[in-house]
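Working notes, beginning with the structure itself.
Of the protein chains in this complex, all but one are displayed in their positions.
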Amino acid sequence: MIHLLRVPIIRREEPAPGHVELWLQSPELATSTPGQFADVVTEGMLRRPISFSRIDRANHQVAMLLQVVGDGTRWLAAQRPGTMLDVMGPLGNGFLPPAPARDWCLVGGGVGIPPLYAAVQAWGTHTASRPTVILGARDQQLLLLVDEFQALGCVVEITTDNGTRGRRGTVEAPLCDWLDSHPDGQVYACGPTPMLASVARLTQGRTGIFLALEQRMGCGIGACLACVIPGYGVSGQAGYLRVCTDGPVFRSEELIFE
Amino acid sequence: MIHLLRVPIIRREEPAPGHVELWLQSPELATSTPGQFADVVTEGMLRRPISFSRIDRANHQVAMLLQVVGDGTRWLAAQRPGTMLDVMGPLGNGFLPPAPARDWCLVGGGVGIPPLYAAVQAWGTHTASRPTVILGARDQQLLLLVDEFQALGCVVEITTDNGTRGRRGTVEAPLCDWLDSHPDGQVYACGPTPMLASVARLTQGRTGIFLALEQRMGCGIGACLACVIPGYGVSGQAGYLRVCTDGPVFRSEELIFE
Amino acid sequence: MKLSVNLPRGLVLKNPIVAASGTFGFGPEYKDLVNIGDLGGVSVKGVSPEPWPGNPPPRVWETTGGLLNSIGLQNHGVEAFCAHDLPFLRDTGTAVIVNIIGHTVEEYQRVAERLAKEPGVSALEVNISCPNIKQGGMSFGHDPDQAYLVTQAVRKGSDLPMMVKLSPNVPSPAVIAEAVQSAGADMISAINTLVGLAIDKERRRPALGGTTGGLSGPAIKPIALRVVYEVAQRVKIPIIGMGGITTASDVVEFLMAGAHAVMVGTVTFQYPRRMQEIVAQLPDELLRWGFSSVQEAVGAALPSKRGGLFDALT
Partner (left out) sequence: MKLSVNLPRGLVLKNPIVAASGTFGFGPEYKDLVNIGDLGGVSVKGVSPEPWPGNPPPRVWETTGGLLNSIGLQNHGVEAFCAHDLPFLRDTGTAVIVNIIGHTVEEYQRVAERLAKEPGVSALEVNISCPNIKQGGMSFGHDPDQAYLVTQAVRKGSDLPMMVKLSPNVPSPAVIAEAVQSAGADMISAINTLVGLAIDKERRRPALGGTTGGLSGPAIKPIALRVVYEVAQRVKIPIIGMGGITTASDVVEFLMAGAHAVMVGTVTFQYPRRMQEIVAQLPDELLRWGFSSVQEAVGAALPSKRGGLFDALT
């Protein structure tokens, strides 16, 4: 059930330079599954899609971790506790939890990291093994939630393009290592499309690989067909899938990357 | 000399319901003549033309008395002391002072009243007789600056359309009376165009009748030819005159009202 | 206040607020959020005889006061529409307007014939902004003769109330309106989007996957009002006006310019309930400007209603 809500900001933090995390009080949003998102009114013509970095059902709270990239996120990041936001959600399909007996690994880049954190929070303790988390960024300053993942008991591997922290390079190398040592492992990935394309390529033939995509959106609820990406529909035919309602989380075999 | 200025609001008052008076600190604007105006940046695409209600050369201050009629004036009226406004001015031609030996009368309606008050402030004490001020409004609530005119020693006559204060009706009746008893009197008028048309008709044949007009403006400095009204140019030919630079104050014989 | 609008061939809208094609999906998408039965009507996204794939993403881009879209008329074809979408809409109690598209005159006629057989369709809206693939891709809506032929074919295909939707990308949409009126159109809807483009400086290419896109939203309202105002003086059939409407005040402007009803599009993305809010506010807004019914406002700013004052100096 999708709701149109006015929800208060109850807490605001700045976890990294240019990033702001906003806690919202909302029983409706707190029913979300990790990977789902909300669409928020800012100042532009369209709402802005933002995932949940934390989902606290017990306390009826969710959080959003924003990177300031343009006018909409700048406006949102400037809001203070007490402000009411105009939010539509929860939207889209979230991640399915890992199969009880299978190992799992999370691969995140940039603002793809927050929904993965929500996933580990939700399932971290009910699974076969503690998950491995591979985080990539251009620079160490852009890494998000490293300590939080560690606090949940995850094995965290870091890569930076410029080598300022962890391995120099992309997430591909540590992911290859992990895949080699976990032949039946499942992967959850969220981040820039080229990263997701790598993950899809490296995991080809496996099942239980979930990728969360981004696309520019219009309506956020499946009506406008703006947010499409190439993939295979229910019929198995190649065509366009909607990130807002068919996703944002897809099984890798549903998607077509060129 | 026209200036592009950032000037601070130093005082803010609410002289009547829906009206706000803002005092600005600016040596440049304080050189203005009564009847001149400034063009202020608000939120729209165009600046908003506003006259000065007070010009205090000694203290380098001017005031603007605003009626809230739309988004621009609403924004301006909401600004607080300390805010810097983006103001262009002084603009246009002001009133010429009355001839030393002639009686004078001021006829004002709505937001046409403030510049007349600036005029009396500037000249009130240097003239043959204390001026008569005829103020018209739809309702007594919309009358501006009555006490202030009286404090300067003016004879104030009031008309309201609904009879809630002073004579019921328009400014025409008291103006006719005044004109009858002051055959050589000069008139200064500012207000809605139909009121100015009446003044022009009733004063036909007289000299020294000054009318301050309003028109929707583009540039405010004579470049776009948006703010025109029908009249006679320097050549004496009928055509369009610019309110922003040929006016806003015109001699009545320059104007054509139909 | 009576808000209902009577249109040709018995089409009745319970109020003059209709969801614009392409912004309200094929029917069920907004059902969690909008009480669809409260709307005057819903015009569904364009439906073609066979499925159309649409354009590559990205498909939307924001501009000042506007939205560019290059959806490219993606739809799963008239059969799927009749099977999966129409049954939902039919039961909502709103007028169901099916926006139809084709690449040839025959394709338009085929969709119209198919829909004529299907219960629950209140009216057809013929979108003539599609490229005519038999005539080198030039839009049907850019040429009065082409527009005439499409309208005539749809008229042959169906007895449903039919409106033809004008493109604003021509010097005189009123000429197209005259052509479709004479070909049997019952109503005009106007306007469709204006062709625009945005640059993605980072990728050094046009921002939209479809290169150009259609501009909608408040930015185009003055153009929409101009088209409605001009068309209203050239045809006798009613006009459904649209383009940039976001408030009840905007609706009154379109009525005064000559529209009998309006469609509301882009604003729904940001405020899904705005159409319902407008319906609720419309009576007060009409009264505010001195109108005691929708009908009274229609054309109130047209020269014919203003007794020749039209070109006088203010």
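In order of appearance the chains are A, B and C, and numbering begins at 1 in each one.
By definition in this document, a residue touches a chain if its C-beta (ideal position, glycine included) is under 8 Å from a C-beta of that chain, and two chains touch if they have at least 3 such contacts.
The structure presented is a predicted model; accordingly, all values stated were derived computationally and were not measured.
Contact with the chain not shown here comes from a single listed residue; of C:L68, C:C82 or C:M163, that residue is C:L68. Among the residues B:I55, B:I158 or B:C219, only B:C219 touches the chain that is left out of the figure. Touch with the chain that is not drawn comes from one residue among C:L39, C:V164 or C:A257, which is C:A257. Touching the chain that is not shown, out of C:G72, C:P144, C:P218 or C:P272: C:P218 (per the contact rule at the top). Although one chain is not displayed, its contacts with chain C can still be listed: residues 56-58, 63-66, 68, 138-139, 142, 169-171, 194-202, 204-206, 209, 211-213, 215, 217-223, 225-226, 229, 244, 249, 252-253, 256-257, 289, 300-301, 305-306, 309-314. Of the residues in chain B, those that touch the hidden partner chain are 1-4, 41, 44-47, 88, 215-229, 239-240.
The definition used in the following text is that only the chains that are shown with their structure count from here on.
Farthest chain from chain C (centres taken as the mean of C-alpha atoms): B.
Averaging Cα coordinates per chain places chain A and chain C 37 Å apart. One finds 47 Å separating the Cα centroids of chain B and chain C. Annotation: 60 Å between the Cα-based centres of chain A and chain B. Counting partner chains per residue, chain A shows two or more touched chains at no residue at all.
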